[in-house]
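Removed from the display is one protein chain of the complex; every other protein chain stays in position.
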Amino acid sequence: MSETAGDSPIRLEHVTRRFGKMLAVNDLTLSIPRATTFGFIGLNGAGKTTAIRMMVGLLAPSSGSIHVDGIEVPRDRDRVKTHIGYVPDRPNVYPWMRVEEAISFVRSFQPKWNQARCDELMKMFELDPRKRAKHLSKGQAAKLSMLLAICHDPAVLIFDEPTSGLDPLVREEFLEGVLSVTSERQQTVLFSSHTLSDVQRLADNIGIMHEGKLLLHAPVDELLDRTKRIRAVLEEENGKHEAPPGMVFQRVRGREWMITVENFRQEQIEFVRSRNRISHLDVQDMSLDDVFKDFVRGQKEAV
Amino acid sequence: MQIEPLSPVPIFKQIADGVRSAVAAGVYRPGDLIPSVRAQALQLVVNPNTVQRAYEELEREGLIISKKGTGMIVSPDSKLTAKNGVTENVRSGFSQAISAGRSAGLSRVAIDKLYREVWNDNTAGRSK
Partner (left out) sequence: MIALLKKDWRVYQVATIGCILIVLTIHIIAAITFVDYDRPIQQSDVLETFFTAGLIGLLVSAGFAGIYGGGAFSLERRERSADFLAVMPTTRGRIITSKAIVSILCPLVIWLFHLCEISFIFSLDPARFGNKGDYWIVVTIIFGASVMFFGLAWLLSTFLSSAAISFGIAIVILLGSLTLIETARQRHSISDLTAQQIDYAWTFGMGTICFIAGVIYYLRRVEP
């Protein structure tokens, strides 16, 4: 079991979580290879935070199993904590703690605390050690949370929307801080975000959650390579149209027919040409932002 | 070098293009050390694996070679390789522009004329 765990420090198998009648996470199976960064995206309420809270042992799954760095969560949650660095969606350091107090508090629990790294990040982030957590700006609070989560050199880092609500400059500094640590330590990182430019910059693989299910899990580059938008011009306005296999989402506006397809291949174009009366066709590349939106829209329309 | 995170062009390609154009422009000359994967990743704020992938592509092309113990250096005949790479990019740019023009119904003569106009604008802008 530990050999497979070596390959995937984050492993979820058929994980489901209910809140009353609501299915927050629905049969989620996910495994994240070591030393890769996984970007977790999805609309608000898609189940990302619930999934993350289960991974860090703050919430029990209704069914299914979770292993983090080879340790079963939540059964061995006390043992897993030194292996995980967790940055929550909202800072939760004791508001009355000064920055230095928060650091010594966490250090007192972490046997493998790396003080040199901590000092380096303190300097990089320009955090005032005397300031109380409740008086920190949003950006500083996020940086403090990150510093507290990262200085014990955990094998797995789990960030829940770490940069949401931060200004672009602070966001950049935050990400630089994360990278300065992860780039030398081969850590496995999972982070959720609504900022797709951050996801595209940092993630090797992405997963799209929608209504508790994982819609898609793929390498970012491959996804961009294989997802295309076919634009066809129909002979008749709002005319009859038959979509090709692999269609993710389509929209007709007047004569313009936009089809987003996955696993893009020549047959799809031929299909569109042969089954429909069209006067023009071209193929466009898509940004991650558009890919994400179309996958989610397609899913919403399928319901 | 700049990264356009929300462009449809994958970031590793953007980095590879960036290095190619830097070599072609002489920012890095043959024998120069190019930034390490980690330094480059930190500077661009991108995943180091992505930089690694770009460097692997450049290495395959022969633009850079890895030198044991020091890192990646620009290969002696890099200028030519870089130019080849850049030529490829220019070609695909033209190809896109021409197909866009053709699908809008522009004739070859009209596109030729446009090309000359743009060339003149561009060089005039540079000498200013």
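Per-chain residue numbering starts at 1, and chain names A and B are given in the order in which the chains are listed.
Please note the rule applied: a contact is a pair of C-beta atoms (placed from the backbone, for glycine too) under 8 Å apart; a residue touches a chain by one contact, two chains touch by 3 or more.
What you see is a predicted model; the values in this text were computed from it and never measured.
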Next on the checklist: I'd like to know which visible chains would be in contact with the absent chain if the whole complex were considered.
Outcome noted: A
Next on the checklist: One chain isn't shown here. Among A:25, A:51 or A:106, which residue touches it?
Outcome noted: A:106
Checklist entry - Taking the entire complex into account, which one of A:86, A:174 or A:249 touches the absent chain? => result A:86
Checklist outcome for this item: Note that subunit A touches the absent chain at residues 56-60, 74, 77-78, 81-82, 84, 86, 88, 90, 92-96, 104-106, 108-111
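The working rule: only the chains that are shown with their structure count from here on.
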Checklist entry - Given the complex with subunit A, which residues does subunit B contribute to the contact? => result 3, 5-12, 37-38, 41-42, 44-50, 53, 99, 103
Checklist entry - Given the complex with subunit B, which residues does subunit A contribute to the contact? => result 35-37, 172, 175-176, 179-180, 182-184, 196-198, 200-204, 220-221, 224-225, 280, 282, 284-289
